[in-house]
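Here you go, one structure.
A single protein chain has been removed from this complex, and every other one stays in its place.
Think of it as A, B, C and D in the order they're written, each chain with its own count starting at 1.
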Amino acid sequence: MARFLKNFDQKAGKSPGSLIFIGQQRMDEPRLRIIDYDSQTLRKEFIKTIDEVGPIKETNTTSWFNIDGLHDSELVKRVGEKFDLPSLMLEDIQDTGQRPKIEEYQDHLFITMKMLFLNEDQTEVWSEQLSAILTPNYLITFQERPGDVFEPVRNRITKPSGKIRTRGTDYLLYALLDCVLENYLKVIEKMGERIEDMEEEVLENPVPELLEEINLYRREIAYVRKAVRPVREIISKLKNLDSEIINPETMPYLRDLSSLEEQAVDSAEIYKEMLADLFSTYNMAIGSKLNEIMKFLTIFATIFIPLTFLAGIYGMNFESMPELHYKYGYHVLLGVMAVVVVGMLFYFKKRKWI
Amino acid sequence: MARFLKNFDQKAGKSPGSLIFIGQQRMDEPRLRIIDYDSQTLRKEFIKTIDEVGPIKETNTTSWFNIDGLHDSELVKRVGEKFDLPSLMLEDIQDTGQRPKIEEYQDHLFITMKMLFLNEDQTEVWSEQLSAILTPNYLITFQERPGDVFEPVRNRITKPSGKIRTRGTDYLLYALLDCVLENYLKVIEKMGERIEDMEEEVLENPVPELLEEINLYRREIAYVRKAVRPVREIISKLKNLDSEIINPETMPYLRDLSSLEEQAVDSAEIYKEMLADLFSTYNMAIGSKLNEIMKFLTIFATIFIPLTFLAGIYGMNFESMPELHYKYGYHVLLGVMAVVVVGMLFYFKKRKWI
Amino acid sequence: MARFLKNFDQKAGKSPGSLIFIGQQRMDEPRLRIIDYDSQTLRKEFIKTIDEVGPIKETNTTSWFNIDGLHDSELVKRVGEKFDLPSLMLEDIQDTGQRPKIEEYQDHLFITMKMLFLNEDQTEVWSEQLSAILTPNYLITFQERPGDVFEPVRNRITKPSGKIRTRGTDYLLYALLDCVLENYLKVIEKMGERIEDMEEEVLENPVPELLEEINLYRREIAYVRKAVRPVREIISKLKNLDSEIINPETMPYLRDLSSLEEQAVDSAEIYKEMLADLFSTYNMAIGSKLNEIMKFLTIFATIFIPLTFLAGIYGMNFESMPELHYKYGYHVLLGVMAVVVVGMLFYFKKRKWI
Amino acid sequence: MARFLKNFDQKAGKSPGSLIFIGQQRMDEPRLRIIDYDSQTLRKEFIKTIDEVGPIKETNTTSWFNIDGLHDSELVKRVGEKFDLPSLMLEDIQDTGQRPKIEEYQDHLFITMKMLFLNEDQTEVWSEQLSAILTPNYLITFQERPGDVFEPVRNRITKPSGKIRTRGTDYLLYALLDCVLENYLKVIEKMGERIEDMEEEVLENPVPELLEEINLYRREIAYVRKAVRPVREIISKLKNLDSEIINPETMPYLRDLSSLEEQAVDSAEIYKEMLADLFSTYNMAIGSKLNEIMKFLTIFATIFIPLTFLAGIYGMNFESMPELHYKYGYHVLLGVMAVVVVGMLFYFKKRKWI
Partner (left out) sequence: MARFLKNFDQKAGKSPGSLIFIGQQRMDEPRLRIIDYDSQTLRKEFIKTIDEVGPIKETNTTSWFNIDGLHDSELVKRVGEKFDLPSLMLEDIQDTGQRPKIEEYQDHLFITMKMLFLNEDQTEVWSEQLSAILTPNYLITFQERPGDVFEPVRNRITKPSGKIRTRGTDYLLYALLDCVLENYLKVIEKMGERIEDMEEEVLENPVPELLEEINLYRREIAYVRKAVRPVREIISKLKNLDSEIINPETMPYLRDLSSLEEQAVDSAEIYKEMLADLFSTYNMAIGSKLNEIMKFLTIFATIFIPLTFLAGIYGMNFESMPELHYKYGYHVLLGVMAVVVVGMLFYFKKRKWI
């Protein structure tokens, strides 16, 4: 399966708004959690069915309704009915191949983007799709599986004194986006550490494993860029949104996301360039290592060539070779050979070949 | 014939609006099909002549009139007369070398773009030109030959309960564009699978066939980009169209096309870059494989050089070479040779050459 | 002379509006032709002097006044006086090194651009400067020498039934621009055919002549791009022109030029990239062909090295070399040599070197 | 630790506005200095606690309150309380991984950017974060450690006749930014001198140390670009600011910063390109040096090959080799060998190989 594109065979030609899960199912049962709070009260629990969410309230508490697991189209459909969400939006939620985007509806704001995770030995990045629907009272989020980057936010909600407890769903959305973006930076930083290390290794010890690692990181950085770059547009639209759904007080926070995002994009670009440089440096390092060997051996061989020739001369069987009969002919020849060797070494030295 | 450009000799200097077919004829007789429907009724049949289309109706049914085969200028002209289409538009329809574009007329919308197909062994992409004219009651489409990507749409029309049955021609146009774009993604995905596979192959087994395949894919991806990138403008204009011909209810669907298109463009770019990387990785892999061979052989040869020299020395015919007369001279020499070999191997090992 | 720049020595520091011909004179006498027509009448003749043009008429016929040959500054000046053209415009006309541009005056429109021609063996592109001045009644064009791409337009004017006969100078200008742009595409297509052919050749038969050809095409494509790309701005300004000089009915035609131009620019870019790829593929092909030879020869040499060493051993003159006295010593040695050869071949085979 | 990104682990998921120092602590105790002046009076002293700043005055003196050392969150918080600064701004000040940015508040202007320093042997650039908050009466600056580029400004303030003494905080801010930007140019100039020197070295003496130096400079220039490029936006926003906080008289000075910044960005880009060129020139130089050696040695070896062969021939033990018995056979052979050598040298010369 092409990793950079999801399976479009499943979807092609379906009626728009058809609810089909596109992607890999990563868990069994979808898991639903509701966190409902204001500055005084807090309800935080896993629920079994959508009915436990309770009626769409007119109270002022802030509710975060999170669903882990997207494969249950029936559930997604019922969420859509309960919160009166357009079917195109539901379709997007279930399609894990979505490009990150933001869409503004009458009284919803829909954002879908990727969370990035690095596996333990830091050799592969994988992504999980996060969809968030912002309504005045509810923030509904969909994830592909349990485990996310939002634990710090849940902790802050749990503390009665947290500022987040006095704010609405728009601030909650900001807090989540902040987590996602900071996580981008963490992932890139982790990769960057290894990439910066490789810069020295590549000159000292250019082994094939390093080349494979460079290639691997190039692919992973491309993967990261694919997830991170479209978020720029999302943040930019978010900053300039003219919607009642966002409290003006939250605006400075949203603007603050922008520099995080810029940093993520910048860093990914810098590491991309570094990897391209690493690739050509590796190429050069491997070449100059080999050249060094070849040079040594060729000079070595060359020194023996005239010596062997001389030995060949005096191995000939001509009847009349006067040198053969000299008493010290042999020793003189050995002396001549020594002179030849020294002379050649001297010449090579002079030309800076050795 | 240049594949990236159609034959301009045929057309050059003709009066604008001249109806000349530019391209390769791919079928004998043009084939006409009319699909006429509303939520209650459905007429779906092949027709022989344009007259069977019937009078331009004032009823509210939605009509999709499709023509397969562009080479019959007479037919194209009669379609133009019947639907009162400008001659420049007809000229564009018959020129299969058209760049994808959208044009807004008083009461028509004209779109021309490419459908992409991958041949069976996934080594060549070929394109077919699709032209669509949107009028309030009729959607007229022209294709180069039978067989297209619209079967799912026709199926949805056949189902009496389909949403499409209750919508007009603008929604039908959207459904067709959606098919075309999803098909772009399918084609790119298929190529991408192979490209991603090649990433491992190129390091393990850099054979010339792989280089040819890399070059082939580079060309095909260039071909795909040429078809896909101009569609961006089409979608963008479509989204911002201020025309009565598009029902406001259809607008969200048109906007939804945008992220499909962005994904197609992004992926094509990513695979283009990957192929360039593959090319240089191949280059490096082939080089380092050869280097490995050369290094082995050179070291091998080098070890024999002093040995052969020694043998040459004692093959000389000097009268006075005392070593020749020692009882164990021969065996000592063999021992010396063994020492030389071991010494050189040790030295090479120390310098990490072997 | 630098081909990509005209001789600026001639012009530098002259008073603006000075009439000096800059370029290469390509004909003796300038040739003047007037084509004057409306739907009823047609006058088409070469004239000797500017006076034969007749008085600037108030009638409704459309006049196309073409001058071949720019070196006669006196003539250019008189044309300027007759049609009341600004001296800066006349200066631009005579400077064949002009960058393509469009300029709007009170009641003129001035366009200057290049016509491109390919020499017969398709190895060189040369350009000729076309300047056109559009006035309500007259279209005045200047070319460097006889022979152009406008023959089809003249033919269409000759036919009494041609649409062009009922239109004004703005439509005539469109027809000419259409010819020029289609000719761009023809030139690029011709080059493209060869370039696409080279893609196979370069892998099969990378001879130095091919490299020279690749380099030649790179230069020519650069030359084409230099002429074609600035035309984009011209077409763009033309499309958005708010001038009475252009009849609204002509506007759709002008817009139609845009996609021709886009195609020319796109194709030139694609072929530019292809040539860069060809260059590196050639490099790789030549390298891998040589590597193949070197590998063969090195392996071949390596096989003989131990054999020659063995022969050397038994060519030594030690008194006590027992093997020399064995009856089948010689034959055993030959056998040993055969075993060494087979063993090495087997080893090389196993390591996939042969 | 990744040098191009700060440690995001420390921060991730914290409540926005949390005061946590992110970076490396570079000094023990934060150091506070107040410089308060108008054209008549001057107070310039280090203070121990924030209380010594005195009440936020309504007088017209200009105050520059500088804090060296960011790690003391308590201090930062108290500064925030005293000057009524938003907590998001305080958070940014303590995060030394901030991307340079400008933010406009009701009655503050907040700028954060990097100061660049080059270590003594010009092999590493390090950056220090500068944050500046402009209020009508106070300019508050935060730096990571003592020592900065502002000494000239402090000197100008000390001089009673300095123009700066008659201006407000906005002019003071300009003076500081001017120092920072000029320092960028100084750093780039220092690196540029070495880079331009390397251009000659790389052709004459391509030693591995030079490659390491080239790679080092590539990394450092990337680091400089990361700091310098975002400042463009800051200057651009500053120039177009419509705020009462900036005196119109200061505007021309702010505009003047723009060309400094452009120069810094341009130069960094140019040196970046130069380094990439240096890298490939090094590659080529090292290759052609090796090639020269190989060519010499191969030609040398080749000349001996036929000679050694001839010696081998006459070393054979055939009974009937008539040449062996000629009186001058040996001398004739030596003559033949000389002829072979001369002939080969002549041939090589002719083909321009030597």
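Rule of thumb we're sticking to: a residue touches a chain if its C-beta (ideal position, glycine included) is under 8 Å from a C-beta of that chain, and two chains touch if they have at least 3 such contacts.
Just so it is clear, the structure is predicted and the values come from calculations on it, not from any experiment.
Screening C:S39, C:T158, C:S258 or C:N283 for touch with the missing chain picks out C:N283. Residues of chain D that touch the chain left out of the display are 149-153, 155-156, 162-164, 174-175, 178-179, 182-183, 185-186, 188-190, 192-193, 195-196, 199, 203, 252-253, 255-256, 259, 262-263, 266-267, 270-271, 273-274, 277, 280-281, 284, 287-288, 291, 294-295, 298-299, 301-302, 305-306, 308-309, 312-313, 315-321, 353. Residues of chain C in touch with the missing chain: 1-9, 11-17, 86, 88, 92, 97-99, 101, 103, 208, 211-212, 215, 218-219, 222, 226, 230, 279, 282-283, 286-287, 290, 293-294, 297-298, 300-301, 304, 307-308, 311-312, 314-317, 321, 323-325, 327-330, 333.
One rule holds for everything that comes next: only the chains that are shown with their structure count from here on.
In this assembly, the C-alpha centroid of chain A lies 26 Å from the C-alpha centroid of chain B. Residue positions of chain B with contacts to 2 or more other chains are 287, 294, 298, 301, 308, 312, 315-317, 321.
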